[in-house]
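Only one protein chain is missing; all other protein chains are in place.
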Amino acid sequence: MAVESPKMNVDIGSLRLSNPVMTASGTFGYGEEFSSLVNLHRLGAIIVKGISLLPRQGNPPQRIAETACGLLNAIGLANVGLERFFSEKLPFFDAIETPLIVNILGDTVEEYQELAARLNDEERIAAIEVNISCPNVKQGGVAFGTDPEMAHKVTHAVCQHFNRPVIVKLSPNVTDISLIARAVEDGGADAVSLINTILAMAIDIESCRPKLANVFGGLSGPAIKPVALRMVWQTAESVSIPVIGIGGISSPEDAIEFLLAGAKAVQVGTANFINPRAAEEIIQGIESYMVKKGFASIEEMIGRARKS
Amino acid sequence: MAVESPKMNVDIGSLRLSNPVMTASGTFGYGEEFSSLVNLHRLGAIIVKGISLLPRQGNPPQRIAETACGLLNAIGLANVGLERFFSEKLPFFDAIETPLIVNILGDTVEEYQELAARLNDEERIAAIEVNISCPNVKQGGVAFGTDPEMAHKVTHAVCQHFNRPVIVKLSPNVTDISLIARAVEDGGADAVSLINTILAMAIDIESCRPKLANVFGGLSGPAIKPVALRMVWQTAESVSIPVIGIGGISSPEDAIEFLLAGAKAVQVGTANFINPRAAEEIIQGIESYMVKKGFASIEEMIGRARKS
Amino acid sequence: MQAFKELAEIVRKEKVAEDLYRLTVKAPDIAEFSRPGQFVMVRTVEGMDPLLRRPFSVHQVSGGDMLQIFFKVIGKGTKALAGMEPGQQVDILGPFGQSFTMAEDSLHILVGGGIGTAPLLFLAKHLLKKNEVYSLRVLLGARTGNEIARVAEDFTNLGLTVDIITEDGSLGRQGLVTDLMTELQQDKQIMVYGCGPYPMLRAVAGICRENSWACQVSLETMMACGLAACLGCAVMRADMQGYVYVCKDGPVLDMNEVAWL
Partner (left out) sequence: MQAFKELAEIVRKEKVAEDLYRLTVKAPDIAEFSRPGQFVMVRTVEGMDPLLRRPFSVHQVSGGDMLQIFFKVIGKGTKALAGMEPGQQVDILGPFGQSFTMAEDSLHILVGGGIGTAPLLFLAKHLLKKNEVYSLRVLLGARTGNEIARVAEDFTNLGLTVDIITEDGSLGRQGLVTDLMTELQQDKQIMVYGCGPYPMLRAVAGICRENSWACQVSLETMMACGLAACLGCAVMRADMQGYVYVCKDGPVLDMNEVAWL
């Protein structure tokens, strides 16, 4: 029973996406960078580089290294800061209808809260994605994302000050990601997205020094896909809010795996660097797959691999 | 200052190895399987497939799947059991001088303890490697390796009953691996080895079912190397017993990275499948590197990347 | 078990049909020790993606040092292999596994489906050393004709009678290879050698059981090592009490060793 035009739209809370494929924060700049290579209107949503209240210069070089099927980065959350984001980056989106999601990061709960309040005033911003992988400077630098209580707290604070969907982005560097996911759900999150990068490193054997100036960095790309998929599976089992799958998605097949595992939508990250059209091709490929398999809507596919 | 014949030997507790390269449990069978392709005498040590008290048939197929630069396995700890190991596998080692290390696994502390006691009587066995990634059936199935207290307990039990070096093999599926490492050191371990495989999965989009019959499996191979290296770095910082690095090591360069990060020895796993001579070539390659760089001994290299 | 690792130069590459290639490589040690039904593990790229070696049956050996594999492009490994050219080298391990047992005083029925025919040519040549052509029968099935036309020719050149059947009827009769088996005359003891996709082999085994014919099959599973080390290639034993390992106990197995799930 082939379906001619399967329904590609999905809802993340009150946010309606024309299709479930977004570009992941930090891998798609502020959107504009890809405009001559990608039809931005085709994307389900665009998530911009993580924004903090004040500009951050980021880490010293080397900031990146290549590993087997993976990319290691320690950009250090370099970003233009909220003010310049508003004045320099946001206007570009006037001409683009695709939902814009802003990824935010802070060192304290108060910073997250202020970011949420300020972004709430900009109607153009469809949703917030809260990056909780950052170290909590007030509490000894342990990442918000590894402690359920802190994750709950920051989620709650953001939700109080932002009246549109709040997505909380989870760190994979934990024993049990579903614990954090539940804490965040309790905190009021409309969705969780996962995974952020896996803590990793590489060493230059010529200089006998870590390749990254920061020593540790985050691993992304195809190498981490099987780990991300497992965590999405576990999380979808544990929460009832939408789960957005991220991690190594480079092809339609990859994205479909995440949907079948229980993700309601996906984000394409590192693959944008290798193929700027990856997200577009993935949207196209999911649609072809649905036609072939007779899926009438994305909803029908979600979590299919869990039902035997 | 080139060194002609660098000292390749290292000690793991009272166990002296002619070089720091071993073959990892579960990736080198019981040694014999590789005898026509590898010069077994060249290896630092051979670690055989994990042994339980009773034979285990293992999981139903599919047991394996390939991922980007990685291998996913859910063998289910299939093994011949202790009796048949003694009668069928151990005699092969009569003709081989390379240290033999037996990897053990159990469902309860008592099982680990009994395995240790029985292996203690076999002089041919140079050391035990304790796989604590298995679920503790008495305590609700949580893996011994994710709870510092349980890890301590099983280590202590094994050390009480085995009078030669005990290596405890750590699971990477934890928020802070150095916590477990310290618990295990307190428990009396002579060394820790890490990492075991990372919990992961893959889905077959044709059948819409997980590729592995067991749903989850362990990810190994080059894909996980940067994560393993980071954990070895963190662990070497936290314990004073030797750290043995494992995870994606496929080339001399990979092995050298682990030594520079603080590992005293390394294990070659999945790479044996791709190149049965990988371990031999790695030994050769480390030696050439040492000559080129003027390292007189492995000891000199260990943790070099940590000293700036 | 004597196995070798050889960096084998590709001396010939034939595109037999769309997505179907025959590669001849110079691998003297592996060629010398190979027996029909055994397989080799081939590295398809220099990089780490795809990571694992791919298993291929020994299709033929010739001239003492040449080894042939016959393969179909399925995914990225076989695609990379198909892109290689004469002069380049491939890294090959083998030979591995159990070979076919040559039955005596039997009518030998070689049953192949699609690319599953790969090991049968080598088997036929060995059988012909001790048997007359009329004691061999070759039954080949495929989805469409060009998947087997070329191999059929090779059997014919050995003087053998080849019965062909295709699902689309583009070559020989239309139907499944098992259809050809029902017409076999039981004048002699019969040994069936089956190679092909799992569902076909299960059907072949079913017919053999019904007729009390002996039957050996060559099974395919995912394999990480081929060396009996990873324990990835498990197949449920007939007694349902454990597993056989295809790389070591097989790939050629008596049909009665396997639970046909």
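The chains carry the letters A, B and C, assigned in the order they are written, with residues numbered from 1 in each.
The criterion applied here is as follows: a contact is a pair of C-beta atoms (placed from the backbone, for glycine too) under 8 Å apart; a residue touches a chain by one contact, two chains touch by 3 or more.
Predicted model, so just to flag it, every value in this text is computed and none were measured.
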(message) Given that one chain is not shown, what are the shown chains it touches?
(response) A, B, C
(message) If I consider the whole complex, including the chain that's not displayed, which of A:Met8, A:Ile64 or A:Val215 touches that chain?
(response) A:Ile64
(message) If I consider the whole complex, including the chain that's not displayed, which of A:Ala78, A:Ile96, A:Leu179 or A:Val215 touches that chain?
(response) A:Ala78
(message) Of the residues A:Pro148, A:Pro172 or A:Pro222, I need the one that contacts the missing chain.
(response) A:Pro222
(request) Decide which residue listed in B:Ile12, B:Ile46, B:Cys69 or B:Val243 touches the omitted chain of the complex. (result) B:Cys69
(request) Could you tell which one of C:Val58, C:Ala80, C:Met181 or C:Ala205 touches the chain left off the display? (result) C:Ala80
(message) Take the complete complex as the reference. Which residues in subunit B touch the chain that isn't displayed?
(response) 68-69, 222
(request) For the chain that got dropped from the picture, name the residues of subunit C it touches. (result) 45-50, 76, 79-80, 85
(message) Under the stated touch rule, tell me which residues of subunit A contact the chain that is not displayed.
(response) 26-29, 33-34, 36-37, 49, 57-58, 60-66, 68-71, 73, 75, 78, 221-222, 250, 270, 272-277
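Simple rule for what comes next: only the chains that are shown with their structure count from here on.
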(request) Farthest from subunit A by Cα centre, which chain is it? Let me know. (result) C
(request) Identify the chain whose mean C-alpha position lies nearest to the mean of all protein C-alpha atoms shown. (result) B
(request) Could you tell me the distance, in whole angstrom, between the mean C-alpha positions of subunit A and subunit B? (result) 34
(request) For subunit A and subunit C, let me know how many angstrom lie between their CA-based centres, rounded off. (result) 47
(request) Hunt down the residues of subunit A that sit against at least two other chains at once, touch-wise. (result) 68-69, 222
(request) Provide the list of subunit C residues touching at least two other chains, using ranges where the numbers run on. (result) 48-49
